[in-house]
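Notes follow the structure.
After this line comes chain A, so read on.
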Amino acid sequence: MSPAFLYALVGVGLFTLGLYALIVHAHLLRKILAINVMASGVFLVLVALAARTQGAAPDPVPHAMVITGIVVAVSATALALALMLRVRAETGRAELAEEPLE
Partner candidate 1 sequence: MSDIHWPVIVILLPLAGGVACFLWPRRSVLLGLLTALGVVACVAGLGWQVVEQGAQRYAVGGWGAPLGIDLYADGLSLLMLTVTAVVGLGISVYSSGYFERARYGQDRARHFWPVWMFLWTALNALFLSADIFNLYVTLELLGLAAVVLVALAGGADAVSGAMRYLLVSLLGSLFYLLGVALLYHSFGSVDIAILAERVEPSPAVWAAMGLMIAGLLLKTALFPLHFWLPSAHASAPAPVSALLSALVVKASFYILLRLWLEIFPFANAALAQLLGLLGAAAVFWGGFQALRQTRLKMLIAYSTVAQLGYLFLAFPLASITGWTGALYMLLSHAAAKTAMFMAAGNTLYFGGHDRIADLDRAVQRMPLTMTAFALAGISIMGLPPSGGFIAKWLLLEAAIRSGQWWWGGVLILGGLLSAAWVFKVVGYAFTRSEAPHEARAVPATMEWTALLMAVLAILLGLFAPWLLALLEIGSPFNRENAG
Partner candidate 2 sequence: MNWDAALPLLVLASSLLPGLVIFFLTEERVATRTTLNLAGAVLKLMLVGVMIWGVFHGAHYETRLPLLPGLDLLLRADSLSMLFVVLSSILWLVTTVYAVGYLEGSPNRSRFFGFFSLCVTATVGVALAGNLITFVLFYELLTLATYPLIVHRGTDEARRAGRTYLVYTIAGGTLLLVGTVWLYTLSGTLEFTARGFLSGLDATHHWSLVVIFVLLVAGLGVKAALIPLHGWLPQAMVAPAPVSALLHAVAVVKAGAFGIVRVVYDVYGMQFSASLGVTLPLAIVAAATIIYGSMRALFQDDLKRRLAFSTVSQVAYIVLGIAIAGPIAAVGGLVHLVHQGVMKITLFFCAGNLAETLGIHKVSEMNGVGRRMPWTMTAFTVGVFGMIGVPPLAGFISKWYLGLGALDVGQGWVIFILAGSSLLNAAYFLPILYAAWFKAPAGTWPAERSFGRRETAWALLAPPLVTAFLTLALGLLASAPFGLLQWARFITRLEYAP
């Protein structure tokens, strides 16, 4: 088992962890954080798997992808946070209503 593979496994672990948090936590901030953790997990997987052949220089393409991904994730987080504030302003709670609309 190469270290790269280990990293990848850690990435998957982060992903799962984030997913778990996304499911169980009601507060929106936690959910947003969970999403961010999941994103980090995916990026970790991408970066780790870039070393595809033992010893050779890692493939640069996944790194470019990760950078793009991070940019996307940052903007998404910004939007999510702004929305969260709006939700709090409108409903008084930073949680999602569990009942559907009447």
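On how the list was made: all candidates are chains of the complex that A comes from, given by their letters.
Quick note on the criterion: a residue touches a chain if its C-beta (ideal position, glycine included) is under 8 Å from a C-beta of that chain, and two chains touch if they have at least 3 such contacts; residues count from 1.
The structure displayed is predicted, hence computed values, not measured ones.
Note on chain A: across 1 or 2, the candidate touching it in the complex is 1; the others do not touch it there. On chain A, the positions that touch candidate 1 within their shared complex are 15, 19, 22, 28, 31-32, 35, 38-39, 42, 45-46, 49, 52, 59, 61-62, 65, 68-69, 72, 75-76, 79-80, 83-84, 86-87, 90-91, 96-97, 100-101.
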